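These notes concern the structure reproduced below.
Left out: one protein chain. Kept in place: all the others.
First chain written, first letter: the chains are A, B and C, and each begins at residue 1.
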Amino acid sequence: MIIILRPNTDKNSDEYRETLRYLHNLPNILIREHQEIGVQQILTELYLIGETSAITSEEIALLPGVERVVRVSEEYRILGRHKDETRSSHFEYNGVLFSQNNFNVFAGLCAVDTREHIDLMMRALQANQQVCTRMGAYKPRTSPYAFQGHGKSCLPDVFELAGKYGIKIVAMEITHESHIHEIDEALSNTGHPTGVMLQIGTRNTQNFELLKIAGRQQKYPVLLKRGFGITLEESLNAAEYLASEGNRRVIFCLRGMKTSASDPHRNFVDFAHVPTIKRLTRMPVCIDPSHSVGSRAQSPDGIMDIMHVTAQGIIAGANMVLADFHPAPEKALVDGPQALLIKELPRFLEDIAIAREAYEKRVALFAQPL
Amino acid sequence: MIIILRPNTDKNSDEYRETLRYLHNLPNILIREHQEIGVQQILTELYLIGETSAITSEEIALLPGVERVVRVSEEYRILGRHKDETRSSHFEYNGVLFSQNNFNVFAGLCAVDTREHIDLMMRALQANQQVCTRMGAYKPRTSPYAFQGHGKSCLPDVFELAGKYGIKIVAMEITHESHIHEIDEALSNTGHPTGVMLQIGTRNTQNFELLKIAGRQQKYPVLLKRGFGITLEESLNAAEYLASEGNRRVIFCLRGMKTSASDPHRNFVDFAHVPTIKRLTRMPVCIDPSHSVGSRAQSPDGIMDIMHVTAQGIIAGANMVLADFHPAPEKALVDGPQALLIKELPRFLEDIAIAREAYEKRVALFAQPL
Amino acid sequence: MIIILRPNTDKNSDEYRETLRYLHNLPNILIREHQEIGVQQILTELYLIGETSAITSEEIALLPGVERVVRVSEEYRILGRHKDETRSSHFEYNGVLFSQNNFNVFAGLCAVDTREHIDLMMRALQANQQVCTRMGAYKPRTSPYAFQGHGKSCLPDVFELAGKYGIKIVAMEITHESHIHEIDEALSNTGHPTGVMLQIGTRNTQNFELLKIAGRQQKYPVLLKRGFGITLEESLNAAEYLASEGNRRVIFCLRGMKTSASDPHRNFVDFAHVPTIKRLTRMPVCIDPSHSVGSRAQSPDGIMDIMHVTAQGIIAGANMVLADFHPAPEKALVDGPQALLIKELPRFLEDIAIAREAYEKRVALFAQPL
Partner (left out) sequence: MIIILRPNTDKNSDEYRETLRYLHNLPNILIREHQEIGVQQILTELYLIGETSAITSEEIALLPGVERVVRVSEEYRILGRHKDETRSSHFEYNGVLFSQNNFNVFAGLCAVDTREHIDLMMRALQANQQVCTRMGAYKPRTSPYAFQGHGKSCLPDVFELAGKYGIKIVAMEITHESHIHEIDEALSNTGHPTGVMLQIGTRNTQNFELLKIAGRQQKYPVLLKRGFGITLEESLNAAEYLASEGNRRVIFCLRGMKTSASDPHRNFVDFAHVPTIKRLTRMPVCIDPSHSVGSRAQSPDGIMDIMHVTAQGIIAGANMVLADFHPAPEKALVDGPQALLIKELPRFLEDIAIAREAYEKRVALFAQPL
């Protein structure tokens, strides 16, 4: 059960204290408080956890200072889209808006290699009016004997060049809590030239300890990738670990599932779940066409499958795309065969615009009364 | 190896005989002949099966009457898109064109129930300028105790009403060879008011005997559904059974795969394979959004998942859609919960038009030199 | 609901007629009758299908001639192991007993090739006191260009040699109803020297028309293989198609499932479901280790995986094993790499004996009160 208090409720007020006293007397109920601090107002929410079935919404709605009571199902308490849910679902980070209603592109390097490649990539992004990118410093690899990423040593280059080319957000996978501190430090040392979105990859979707730690910090938003071998419900519950610890700036990313039915694609593209996730939760939904498809194969219409599945995600309402580019894919240390070329970036963006425009036309069509 | 003879080659000509004599003398080689009879010319192809690795293309190209030699990989000999493949891949049936470059809609009843419902459905199709439909008479059901379709008894109604409302093709699943004869007979008895496309369902994708029989007849084109629990390669090989027996008028239909990763969709939507199949084969590709999604759930943008995945298939180049409609879904005997309403048909078609237009814009974009 | 009448109930008796009259008056109920003709008595069962929830067991138990009433769940009406089920679950065919309590070995050729190989195989079986075998004449193959089996032409050799070496049952896959007639004819032409168990393979598990036809004949028992890409429930429902048409002499065969988790085995060995199927149904359970494992790989203990999984099936109570052998695997036309050698047959049988003995000790252990 979620209790939404009136905006700007003072914690020292009598009504707040009275309400809390009442709630603390309820048997077998744990209370967790969350504050959403906006520009104009502070919103306080109280989460009741435990035997809430014994309490009625009416009883709670009558308590002083309570604006609204939402009875939630067991699942996705915070991020879920509950019955009659009208709460907002967007956030802004470093000047960039993320919501279920807009669209952002994160093109960049799957794995950072040389300073020259970072520079070429960022320069191209700026030339194409892009302010977000992806840059992999920490790479989880199936075999311990494979290249594991340059780690913290490449962070200063990445952040400095991001600042140089006006990039506002770098999406970057982390695989251990220490990486958050390394990012903190490198950002601080370079004078905070850009922002960072923490990515948690598909092998760590159920690394609950990492989720809790990424959930406890509120400095960086988190992009959580769907687990490639678990159910959608389990992956959405994993997102809830982030939110239940306090960080609600969570984006959910589809990246394909592991199954033998995916061949010849690397993973089974799951972008049909874009609208499904928007129905079940309030998170913006990202798609990762590069890791889903895993090759530059193209159909007789001259369009690569990577472009096709990107368009598929967008025409169904995706809010973000993560795409692998590389200035010289044959030299890439990780996943070169699926990287797009820098000269393909403008067309990639044009193609996205066509699909997004089609999505908006569709929304307008369905907004009309039947 | 495929040997394409010059158009209108006469089987009684000296050159034909000489070439055949040469081929028959090759050790461990079987020859299969296929004729494509067009309006203006007859095209003869000879398939060499067996130890073709010992033969060179050059040697065969020099034989009299030979226009071109295509060395094919083991797989998808006839339907495959082989290296340097330029052969045409379209066919016309009862005035309707099917190819990898155009688009057709087959909306209709998953399972035929009453004459009244057939009439309502067909009337609505005509009112919306549609000339194709789907009508299920033979329904394979998981349990022997479930409704199995009205079978041949409903065929006269279906065909007669199709004729009345200008429907040129009825797609209809068959599960046994006898159904072909029943369809023959009912069409004949009603004066051939319409055409029929035979559907082979996902449970019969590897029912090779049924495929061979549907492949031996050339009266009806065949829509083969992908097997929901086998690899794509295995399903494409199944299509090849139809072609290897002589029937090349084959459309391949994606309908979702069985895996626990699909929830809450009924099946795992596999429309990312639309461009993949167009790359691997020359078959037109159909999508079945109704059985993939399996419900009328809709996202907060007011658009049903069924509509979303339809748009996804089309923006990636799908050539046909099969969709379940019903005048009164609550009375439907099979799959009512996923049926669209007749009043939703116009909007469904408008939505399709938006997605198809976006696809065509994308093709034009990628046709420009980079 | 199943109504079991008193043994040897005469259909012309007054009590039979009165009971039938009563049942026919029940609204929305269909009655299907089944007779089990044994050596000493005839057992008649009446199946009530439809709105049985409105009828009480007590009401029916009072009707004349009724011995017992079993209320069944929707699923597996005939083959299922319903609540308080005590009905027998064995059958004898050509002198061989099949039940959930005993064990039979079917070693033989996956695909029949030469008369010499059939002879060598059958001779080895006789030398090892075996009276059952498997012999594949009709082979469903993924590609239309692969060897499809010798079909009816090899049947006379198979049956004649079976007779010569005292083989009482040949398990043989069929893929089309015409194969039943071809088997009939070949058995008749050779003087019925042996019996045949019809196998329906994993690609045809949901070929409901073939199941119905194999279910309508009662001459041959049927071995139904589990579908390799569907749920267990769906496969058990497929078995019910055989029974609902009249043939209850059905054995259910586990043969591994298709999933990427199976590697390096060809299929994911599913023999943990042996006890599960015995709990859910009354069918004897067969295992097919050859197609599950698909190779002759062996672990450091010197035992092949094929032998290991055979032992696993048996120690959990399997009732039959189907195993591929070949006198010269390198010459086998189908699945040579997984075939056991004829000289390995005695050890295979000894290994089976160890596992079966262990199973029997386990049953004795658990039969003691805790």
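Note that contacts are C-beta pairs under 8 Å (C-beta built on N, C-alpha and C of every residue); 3 or more make two chains touch, one makes a residue touch a chain.
Remember, predicted model here, so these are calculated numbers, not experimental data.
For the options A:42, A:230 or A:297, the residue in contact with the chain missing from this view is A:230. Here the missing chain is touched by one residue of A:106, A:220, A:241 or A:359, and it is A:241.
Check B:44, B:259 or B:338 against the missing chain and you find that the one touching it is B:259.
Across C:54, C:127 or C:261, the residue that sits in touch with the chain not pictured is C:261.
Looking at chain A, the residues touching the absent chain are 49, 74-75, 77, 140-145, 175-176, 203-204, 206-210, 227-231, 234, 237-238, 240-241, 244-245, 258. Interface residues of chain C with the unshown chain, by the touch rule above, are 81, 100, 231-233, 257, 259-261, 263-265, 268-276, 278-280, 292-293, 297-303, 305, 307-309, 311-313, 315-317, 343-344, 347, 350-351, 354-355, 357-358, 361-363, 365-367, 370. In the full complex, chain B makes contact with the omitted chain through residues 258-260.
Here, only the chains that are shown with their structure count from here on.
Overlaying chain A onto chain B using CA atoms gives a rotation of 180 degrees, to the nearest 5.
Per-chain Cα centroids separate chain A from chain C by 52 Å.
Here the spacing of chain A and chain B, counted between their Cα centres, is 39 Å. Centroids built from CA atoms put chain C at 35 Å from chain B.
Residues of chain A found to touch two or more other chains are 259-260.
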